[in-house]
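In this view, the complex is presented without one of its protein chains, the others remaining in place.
And then chain A:
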């Protein structure tokens, strides 16, 4: 059975504009994986958050950029 659960309210992003909540969670996930390796379970929290917050098109675009080494963020 599916549990109704989504990205919680984050006091860093209290405004109507939550573009950064999505972006920051995406970057945090990749930083976490870089530091802890891909099998580290707690990293998946960030993945859950950015999947809930980011439009799928954005995630696809960023994934392509990471694959081709053109992602502008610091990971």
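Heads up, the rule we're going with is that a contact is a pair of C-beta atoms (placed from the backbone, for glycine too) under 8 Å apart; a residue touches a chain by one contact, two chains touch by 3 or more; residues count from 1.
Assume contacts and distances are computed from a predicted model.
**Student:** Given the choices "Synaptotagmin-like protein 3", "Cytochrome c oxidase subunit 2", "Translation machinery-associated protein 22" or "RNA polymerase II transcription factor B subunit 3", state the protein name listed in UniProt for the chain not shown.
**Tutor:** Not shown, but named in UniProt as "Cytochrome c oxidase subunit 2".
**Student:** Considering the complete complex, identify which of A:42, A:55 or A:69 is in touch with the unshown chain.
**Tutor:** A:55
**Student:** Extract the touching residues of chain A with respect to the undisplayed chain.
**Tutor:** 1-9, 14, 16-19, 21-22, 51-57
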